[in-house]
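The complex is shown incomplete by one protein chain, all other protein chains being positioned as in the whole.
Each chain gets a letter, A, B and C, in the order it is written, and its residues are counted from 1.
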Amino acid sequence: MSSLQEKIDEAKKLSLQITKETEDDRLMTLSVGPQHPGSGHFRFTIKVDGDYIVFVDPDPGYVHRGHEKMCEYRNHFQNIPHLERPVIHDSCNITYAYSLAVEDLVGITVPRRGQFIRALASELSRLSYTLYWLAIYGIFLGHSTMFMWPAGDRELLIDLLERLSGARVTNAFNIPGGVRNDIPYNFKEKCLAQVNYFETRLKEYEDIFYNNPLLRQRTEGVGILTKEDAIKLGVTGSVLRASGVPFDVRKVEPYDVYDEIEFKVQYMKTCDSFARAYVPVLDMRESCHIIRQLLDKMPDSGDVREKLQFNIKSSPGETYKRVESGRGALGYHVVSDGTPRPYRVKASVGSFRNLLALPFLLTGSKLGDMPAIYWSLNYWPVEADR
Amino acid sequence: MNTATGFIKALESGTKHLVLKRFTFRYPQEKLKFVGDGYQFDPKKGVGIAGTRGRHILFHDKCTGCQLCAIACEGIAEAITMVKVDEQWKQNKKSIMPQIDYGKCVFCGLCVDACPFYALYMTNDYELSSFTKSHLIYTPSQLAVKPKYDGEVEIKIGSRGAYHGR
Amino acid sequence: MEKNNTENNQTNLIEVKEEKSNLLSSSLINSITTNFGDQVKLVYKKENRSKILVSPENLVETALYLRNNHGFDHAESASGTDYPADNQIEINYHLGSYSNTDYYPYILVLSTRVDRTDPKSNSLINIFPSVEYHERETYEMLGVFFLGHPRNERFILPEDWADMPPLRKDFRIKGR
Partner (left out) sequence: MASLTPDFRFGNFVASIVWVLFVVLALVTVLILPIIFFTLFYIPLPVVDGQVLTPYLFFSMMVDPSRTLPILQFFMHTTLFKAAVFPGFVFAALIAAVTIFVERKLLAKMQLRVGPLYAGKVEGIFQLLADGLKLLTKEIIVPSGADKPIFWLAPIMFVATAAAVVALIPVAPGWVVADVDVGLIAVFAILGFFPLIALLFSWASNSKYPFIGGLRALHQMIAFEIPFFLSALPVVLLSSSLNLTEIARSQYMIWNIFLLPINAFVFFISSLAELERIPFDLPEAESEIVAGWLTETTGMIYGLIQLGSYLKLYALAGLFVILFLGGWYGPQIFPPELIPGAHESNLPLLQMLALDGVYNAITVNSVFWFLIKTIFIIFLMLVIRGINPRIRIDILLHTGWYKLIVLTFINLFVVLMLIYGGIIGPEGVISIR
C-alpha cells in the first residue's frame, strides 16, 4: 500500500518536474555575438519568451588587450599610440584625456595655440566617431542608405584629420605637452568649407532617417530610461543627455579653451531610443559651431607644443582628468610614483558605464527592439573592453 | 498626414541624391593628394611639420646610429632594429642604421620625433603590401630610396555635392 | 635595502597635499571631517577633485553619508591599485553627482585599503548601483572580493583564465 503511495508521489514529482522543464522550454536562449551581425566585438546572451526578452547577460571581453596593464610598462609618450587603439575613430579624445592627466602630474601648461589645435582635433575626431556610430545605427535598423551617407561624409572629416595629423584614424596627435605639429598651410579655409558643407548634410539625415515615420515607430517610446534610472545607473554622454540631464564635461568642467567657446548642452527629455539616437545629431551641430569658433579665435602664431623630454619624470601623486568624448565622459585616473612610467592607469570610459543600462533596458522589450536599444546606448565594445 | 509628409520628404531626399556626384574615387587610377612630402620633425623647435605618415625615409649622410628611434619604438611597436651597414660615414662610427619592419610599424611617427639629426622622416608612400612578411622588412638601403607618389585628387565641394576631383 | 627604499616610495604616495584650495572642496571636506573625525583621512584636495581614505569598515557608512547628504549619486569608476610594498590594495571609487548641479564638475575619490593577501571589501552596490560592473572588473583584475556583490565572477578576461589577477604588480608581462 505504502509502496503504491510512494509510486504515486514519485510520479507526481516527476510530472511536476516535467511541467517545470516544459515551462523552461518556453524560453529560447539566443547568443547575440561575437559573430552576430548585430553585436560588434561583444556578446550577450538573451533568453526570449516568444518575442519578449526576459533575460540578458552581457559578456564583454572579446577584444580586451590589457590596455591598463600595458601602460605600466611604457612611458607617457610611448603610451599614446596604444592608448588610442580602443577607439581609433575617436583617437584624439582618448589621448586628450591622458595628455591632460600627464600634464597635470608633470605640472606644465600647453601653449595657447596648441590648446586650440588639440580642441579642434578632438572636435573633428568626435564628429567622425559620431558619424561612424550613426552609420551603424542606420544599418542596425535596416536602413542601408543611412549606413552609406554618414560613412561617406565621414571622409570629409577624416580628410581634415589626415591633413592635420598625417594619419587617417590612428592620429597620435594629442600628446602630453600639446600637439605634434602645427596646422598645415591653407587648412583653415579647407576646414571651414568642409565643415560647413557637412552641416548641410545633417538636414538630409533628418529627412531620410529621423523624420521617417517607420523609424519613429520603431524608436519612439522604446527602451525608456527615466532620469532617475539614468542617474542611478551612472550612464553618461548622449544616453544621459537623452534622459534629461544636461551634463557635458566640456560645459561643466571646461578644460583647455572650452570656457571661451559658446555652445549649448543639447539634451532631450523623452528618454527613449529616439532621443538617444537624436542627441548625437544635435551634438554634431554644436560641434560644427564649436569648430568654427575655434578656427576664428585661434591665435595666428605661437608655439603648439611644450617641449618635454621623451622620458619625462612626473612628480609622485595621482590625478583624475576627464574629457567629453563621443561616448560621454572619458576619465583617466593616473597614479605616478616619480618614475617616467605611470604606476597605474585606470580609464573610466563611457561605453563601459553605459553597458550597465543594456540589461536594464533590454529586459522586457521585444526582440525586434534589440538593435534599436543596444546601439542607441552609444556603446563601443572595443573601448569597453580596453 | 504627418506620416505621409514624412515619407514624401524621405523620398524627395533619396531621389535628390540620384543626381549628386558620387563621392568615391577609383583608387588605383586616382590617388589622394597629400599636403606635404610626409611628416617631418624639427628638433630645434620641437614641433613637427604636417604631412602624411607613410613609410620612412632615412638619410644615410645624417644618421649617427644613436638608436634613439629604436628606443622610442621599443614600447610601441618594436619595429625598429639597428643593423650593421657596409657603408663608412664619418658621423656613424658604429656603422649601424635602423631597419624597419612594416609588419609591426603602427605609423605613429614618434621615431621621427625622437631623431635629433634630421635623419629620419616619413614620406607619402603608404602602399607597402607584399606577398611575404619578409618583404615588409625594409633595410637601411631600401629606406634611403625616395618614393615616387603622385596623387592628384582631393575633396572639392561643388553645386552637386562634395566629390573627389583634380 | 632596496626593498625598504621602494616601501618608502609607496608610503609617500599617501601624503596630504594642500594644493589650490577650492571653496567646494573645503566645504565638502569640512562636512566630512566634522561628521567622521579621524575615521576619514584626507589624501589630497585640488580644484574639483579630492580624495579621502577610509578604513574598510567605514566605507559603506561614508558612502551612504556622501550619497544622502551631498548628492553623490553615481560612481564614474571603481578601480584598484596594487601596492605590494605596503601589502595593500587600494580601492578607489570616483564619485560624481548628476542630481546636485553644484557638484557637476566635482569628483570625490573615496578610497580604502585592504589587505593584499586576502582582499575583501564591502560592496557599494546597494548604495551606488552603477558600480556593479566596475566592482566585477576589479574583482577579476585585482582579486578583491566584494562582500555583498551578487556576481563576483569573470567578466572581461577569457573564460579559461586560470592565472593570477592580471593587474597585480607581480603579474609580469612576457618579455618585460
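Here is the rule we go by: contacts are C-beta pairs under 8 Å (C-beta built on N, C-alpha and C of every residue); 3 or more make two chains touch, one makes a residue touch a chain.
Note that the structure is predicted; figures quoted are calculated from it, not measured.
Q: Thinking of the complex as a whole, which visible chains are touched by the chain that is not shown?
A: Result for the missing chain's touching partners among shown chains: A, B.
Q: Of the listed residues A:V106, A:M146 or A:C191, which contacts the missing chain in the full complex?
A: A:M146
Q: Can you work out which residue in A:V54, A:I108 or A:L214 touches the chain that's missing from view?
A: Of the listed residues, the one touching the omitted chain is A:L214.
Q: Using the document's definition of touch, tell me which of B:S13, B:Q40 or B:N92 contacts the absent chain.
A: In the complete complex, the chain left out is touched by residue B:S13.
Q: Which chain A residues touch the hidden chain?
A: 28, 30, 36-38, 51, 138-149, 152, 208-209, 212, 214-215, 217-218, 366-371
Q: Taking the full complex into account, what residues of chain B touch the chain not shown?
A: Touch set of chain B with respect to the missing chain: 10-11, 13-15, 17-18, 20-24, 26, 129, 131, 161.
Definition applied: only the chains that are shown with their structure count from here on.
Q: What topology does the chain touch graph have (line, ring, star, complete, other)?
A: If you draw each chain as a dot and join those that touch, you get an open line.
Q: Could you state the distance in Å from the CA-based centre of chain B to that of chain C?
A: 43
Q: Centroid of chain A to centroid of chain C, CA atoms only: how many Å?
A: Chain centres of chain A and chain C, defined by C-alpha means, are spaced 24 Å apart.
Q: For chain B, what residues touch not just one other chain but two or more?
A: In chain B, nothing touches at least two other chains.
Q: Please list all residues of chain A that touch 2 or more other chains.
A: Expected reply: 73.
Q: Considering only the defined contacts, which chain C positions touch chain A in the complex?
A: On the chain C side, the touching residues are 9-10, 12-13, 17, 44, 46, 48-49, 51, 73-77, 79, 81-82, 92, 94, 96, 98-99, 104-105, 107, 109, 128-134, 137, 141, 155-158, 166-167, 171, 173, 176.
Q: State the interface residues of chain B toward chain A in the complex, per the touch definition above.
A: Residue list for chain B touching chain A: 2-3, 6-7, 9-10, 12-14, 16-17, 23-24, 34-36, 38-39, 46-53, 72, 74-77, 106-110, 113-114, 122, 154-155, 157, 162.
Q: Applying the document's contact rule, which stretches of chain A touch chain C when the two form their complex?
A: Contacts found on chain A: 59-61, 64, 66, 68-70, 73, 230-236, 240, 245, 247, 252-253, 316-320, 322, 329, 331, 333, 335, 337-338, 343-344, 346, 348, 352-353, 355-356, 385.
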